[in-house]
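Here the complex is missing a single protein chain, while all its other protein chains stay put.
Our next item is chain A:
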Amino acid sequence: MAGIPQTLAISGEFADWPLDQLTAVIKRAEAAGVETAVLPDTIPPAEGGAGWPDALILIGWLAASTGRIRFLGRVSSLGHQPYNLARRLASLDLISGGRAGWLMADEDFDAAFAAFSGKARLEGVDLADREKEFAAVVEGLWQSWDADALLLDKQAGRFLRPEAMHPLDHDGAHFSVRGPLNVMRSPRGRPDLLREADLGPVATAETPRTAFAILDGSAP
C-alpha cells in the first residue's frame, strides 16, 4: 500500500476539477496529513484552448477553508513584475497564517510570449538571468520590514518604527525596484520560494478521482 504523500500536485484539465471537488480534495489531503498542495497556473497555448485559473487566487480562496496544509502556486515569472508577485505572495502568507509559497515554474515560453506582450517585453531577453534576478528581487522585498516594525501606539501617534522599514534600491539588468514592499512580513517571516528540484517526491493527481485514490492509499 502506498503511503500518504508529503506533496500532492493538482494537475490535468481544469474542466475535470469543479471547484467543490477541488476543495474536497484539498480538505481530504489536509485531513490525511499531506503537507503541501501544489496548484497549477497553466495558461492556454498561443493558439487558444483550455488553461487553469490563477493559482494565487485559488490559494487565497482555498486557504479560507483549511488550516494546516501549505499551498504552492506553480507560477511562471514571465507574465509578472517582481513587486506585484512579491506583494501577492506576502499577502497570501498573511491570509493563510504562513502557508503560502511560490514554486517557480518551468515555463511554457511560447504561450507566455503570446499572452504577455512578449515581443515588446521578452524578445532577446536572457530568461534564466531574468528569472534569477526576479527571484532575488522578490526575496529582497520580503525583507522590507523587521519583525518588530509595528508599534501601533495610538496615544503617541506612532504606527510603526521608521528604522524598521527597508527600501530595496535594486537596480539590475532586468528590473529596477526601489521598495519597500507595502505588505507587512508574516509572523513566520516570509513565504516559501522553491524550485522543482527542492520539492522531493510528488504525487500528481490528474483528476479528483485519482486524488482521492492517492489519499485513500489505493493508488498504485
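Following the convention adopted for this analysis, contacts are C-beta pairs under 8 Å (C-beta built on N, C-alpha and C of every residue); 3 or more make two chains touch, one makes a residue touch a chain; residues count from 1.
Just so we're on the same page, contacts and distances are computed from a predicted model.
Hidden from the displayed complex is a chain whose UniProt protein name, among "Putative membrane protein (TIGR02226 family)", "Sn-glycerol-3-phosphate ABC transporter ATP-binding protein UgpC", "PA14 domain protein" or "Nitrilotriacetate monooxygenase", is "Nitrilotriacetate monooxygenase". Note on the undisplayed chain: of the listed residues A:10, A:34, A:69 or A:92, the one touching it is A:92. The chain omitted from view is touched by exactly one of A:68, A:158 or A:195, namely A:158. Interface with the hidden chain, as seen from chain A, comprises residues 14, 19, 43-54, 56-65, 79-81, 83-84, 87-88, 90-92, 94-95, 111, 114-121, 145, 150, 152, 154, 157-163, 165, 175-180, 182-184, 186.
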